[in-house]
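Only a portion of the chains appears, each positioned as in the full assembly.
A and B label the chains in the order they appear, each numbered from 1.
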């Protein structure tokens, strides 16, 4: 049992973590350099070796953690995150999986799990997500309904934008990012002059929903941060007032007791 | 009377509502599949049958609710929403009404009224609307005035953008979504070099109005959500302090009474 504790202390040691961060950064640089075809042509073998070394270090690191924490390893979602990202690199990236080679750069995202400050930021972002659920579902529903309608109405007029449901959904996503819709509208309105109604209604409704998505996130962020601060202060005020009230009550009770004693000897 | 209560209990039963939600989702899928011309060619009859079944279920569902709630049915705006949407599908969709065929997909929006979580979100969105009334009216006024001015000033220079009032209003809506205005400005300024004044002033004023529309919504959402939370807490603090105050007063009055009794026997 002693060796497991010592192993845990080793993988949690600041030096070890700083070493892993350094390897991630170094690997990020080699991956960046690898995008240059001329450097790959001249120093390809070196880059490949460096990449393999980095990957080996990551695998060893994860194995050590797996041994140290045993089953508890997978309880920390950040460990799962590291595990999945490193696994990508071990899948043979050839044939239909050649896209996976490009996914190797996701390894650099391990910086997020390795640096505590970034971990906190991402945890904060994820914490804001549940409150967004219903509005995101509503937005998806709006885009879906608009997509089916656009395909039916404009599919034959402008097949490059609305030819199939998939194309329509992609076009409507572009409209939602505020891009390229004047071109779409011009193409469609050349044959269906009333089509502006569709675009104006869709833009107004989807912007309004996005705005509310935005507000939901802002308000929830406020609730968590601003309120905590103010609550602390209010609690302090309220506590000070309550303390003095308690003092007043105590004094009153002493007084009560004295008056009682004052009363009794008289009767006696 | 007993059968009406039993009918009400039936249409409000969770199972019945889950069944309706399932039919809405299934109908949404058939409507999505229907956008593919090749599938319609091969399985058109099946899709049509499925659509008719779904529609029949919706009609029966609404009839049951109509019978169960009687006049109270139309008091719930969500019922009116369902009623209008299902009615669309019953209008003969041929000739000039062929657009209505595309509106059948609006039926999928019934998901909003069927799922309580989405109902709440939409209710929330609609609750934010009254506070926006005046600013939306102001924005409409600004766009109208700018539209008339642009038609008069640039109608002959750039008829593709400002040829008629309708075209101008549509172009100015595009400018407001932050799209394509450099092209318009270039076309117009080729002949009227001072036209940049119009565009800059219009963009500044309309952005400022939109910004304030946005702020109105955010502030009202804050007022409703953030304040409620803080109010609850403050009320709690205030209530705790008030409770102790009441206790102090009660003690004081007891003391008062005792001192009074102390006073009287002396005099007697």
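The working rule: a residue touches a chain if its C-beta (ideal position, glycine included) is under 8 Å from a C-beta of that chain, and two chains touch if they have at least 3 such contacts.
For clarity, every value in this text was computed on a predicted model and none was experimentally measured.
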item	value
Homomeric assembly size (copies in this file), of which only 2 appear in place	4
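The rule is simple: only the chains that are shown with their structure count from here on.
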item	value
Copy-to-copy rotation for chain A and chain B - C-alpha atoms, rounded to a multiple of 5°	90
Geometric centre distance via CA averages, chain B-chain A, whole Å	27
Parts of chain B lying in touch with chain A, wherever the complex brings them together	28, 31-32, 35-36, 99, 101-103, 105-106, 108-109, 111-112, 117-118, 120-122, 124-125, 128, 170, 173-174, 177-180, 214, 217-218, 221-222, 225-226, 229-230, 233-234, 237, 240-241, 244-245, 247-248, 251-252, 254-255, 258-259, 261-262, 265-266
Chain A to chain B touching residues, read off their complex	133-135, 137-138, 141, 144-145, 148-149, 151-153, 155, 164-165, 168, 178-179, 181-182, 185, 196, 200, 203, 208-209, 211-212, 215, 218-219, 222-223, 226-227, 230-231, 234-235, 238, 241-242, 245-246, 248-249, 252-253, 255-256, 259-260, 262-263, 266-267
